[in-house]
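A single protein chain has been omitted from the complex, and every remaining protein chain is retained in its original position.
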Amino acid sequence: MSDAAASPQVLSGAAHRFPIRVYYEDTDAGGIVYYANYLKFAERARTEMMREAGAPHSDMVNRFRCSFAVRHCEVDYFRPARLDDLLDVETRILELGGATVDAEQLVMRDGTELARIRVRLACITETGRAVRVPAEIRAAFNEYHKSQERA
Amino acid sequence: MSDAAASPQVLSGAAHRFPIRVYYEDTDAGGIVYYANYLKFAERARTEMMREAGAPHSDMVNRFRCSFAVRHCEVDYFRPARLDDLLDVETRILELGGATVDAEQLVMRDGTELARIRVRLACITETGRAVRVPAEIRAAFNEYHKSQERA
Amino acid sequence: MSDAAASPQVLSGAAHRFPIRVYYEDTDAGGIVYYANYLKFAERARTEMMREAGAPHSDMVNRFRCSFAVRHCEVDYFRPARLDDLLDVETRILELGGATVDAEQLVMRDGTELARIRVRLACITETGRAVRVPAEIRAAFNEYHKSQERA
Partner (left out) sequence: MSDAAASPQVLSGAAHRFPIRVYYEDTDAGGIVYYANYLKFAERARTEMMREAGAPHSDMVNRFRCSFAVRHCEVDYFRPARLDDLLDVETRILELGGATVDAEQLVMRDGTELARIRVRLACITETGRAVRVPAEIRAAFNEYHKSQERA
């Protein structure tokens, strides 16, 4: 195996899009979506992107005995989302490292960016030890991104 | 073993009291505590009652390979709790059955009842099978209730 | 206005169905969906049923200055839902009273009932006072149920 996989790959292409409706559970007494809940939206979107890419996390757990854990995240809040809003979460993988994945996620409403999230995921074993992203998962991500670019 | 343990015991006595502060995370766009979150408050209070009774759930899991699962719950909502309220959750075990525990929990604010919750907990194994409440846990509950009555 | 509306109407018919995917945020350390979160699922499903019936809650708030508040709920937990499950929430309005709506909601997975929820909603003003369900909302519910029966 050549070690192309060892140097980080910068992926770009169309984003994965996932719609999210805002319900009462997501809001707070300020009348807007509670700040922590954007991270829930982001995780739902990442999960669906992986499922669509053919690499659902059940596969990672059952076949490869590993999973992605969030190591770092950052959120910029530009405008508040509100009850009943229909949001779109756009997810882009920015970089596929040996044992990490960097992604950017935009929470959009009618073309306006409400929040921007950056996450670094680390591939870890069941005991929490960092490991390389399984080759098959890596290939699935690459394949998915190529198909997104063609789309 | 005499089968006193087999017939349900009706316990009465002073309630366990647990204070809970309402934060933004607990409220919704209606300006009040979101209806599902009373169940979170109730579970926190039950956990602390068990810890105080000397039967923390880590003991149940580690020593007896069982835990309590909620089989049924009911909530009556009388008055809404609001941001920054300091609530008191009063927990009373109503009945200690062979494999179940029935409890009543009142969510109070300054002596006013805001919500009343009834839960039926079932003792289950790690695989979800119903089992008898371990004798030691049962004894801890009884001891605790006697001490509450004396208090 | 004849007072048909004043006596409760028992509605029956096909249920409203709403799919819900289980994400990490919904689960707990027991590996299953946290017991309070079924109430979130139920509220999402009720919201979508109302939207589909042509009576979204934004209408109630903006046009009629009222909204539905949960007065009572009961949950029976039969089998746990797990990470990644695709659930279906079936919502049926059981009774349309003057100022209340009684609904039953089943949380299903592949035709198996995991949990059953009963809620009583009360129509309240912005200050929390109970009021009659607006005639237009009532009509929307009735219309919706007729269309469901035909379906």
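Letters are used for the chains, namely A, B and C, taken in the order the chains are written, and counting of residues starts over at 1 for each.
Convention: contacts are C-beta pairs under 8 Å (C-beta built on N, C-alpha and C of every residue); 3 or more make two chains touch, one makes a residue touch a chain.
Because the structure is predicted, anything quoted here is derived from the model rather than measured.
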Out of A:A14, A:A69 or A:L86, the sole contact with the unshown chain comes from A:A69
Touch with the missing chain holds, among A:H16, A:K40, A:R92 or A:H145, for A:K40
Missing-chain contact, candidates C:P8, C:G30, C:P56 or C:G98, resolves to C:G30
Across the whole complex, the chain not displayed is touched by chain C residues 24-25, 27-32, 34, 36, 82-83
Per the touch rule stated above, chain B touches the missing chain via residues 21, 23-25, 40, 43-44, 47, 56-58, 83-84
Listed in rising order, the chain A residues that touch the chain left out are 30, 35-37, 39-40, 43, 67, 69-77, 80, 128
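One rule holds for everything that comes next: only the chains that are shown with their structure count from here on.
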By Cα-centroid distance to the whole-protein Cα centroid, the innermost chain is C
Chain centres from averaged Cα atoms put chain A and chain C apart, in whole Å, by 31
CA centroids of chain B and chain C: separation to the nearest Å works out as 27
In whole angstrom, the CA-centroid distance of chain A from chain B equals 37
Within chain C, the set of residues that touch 2 or more other chains is 40, 43
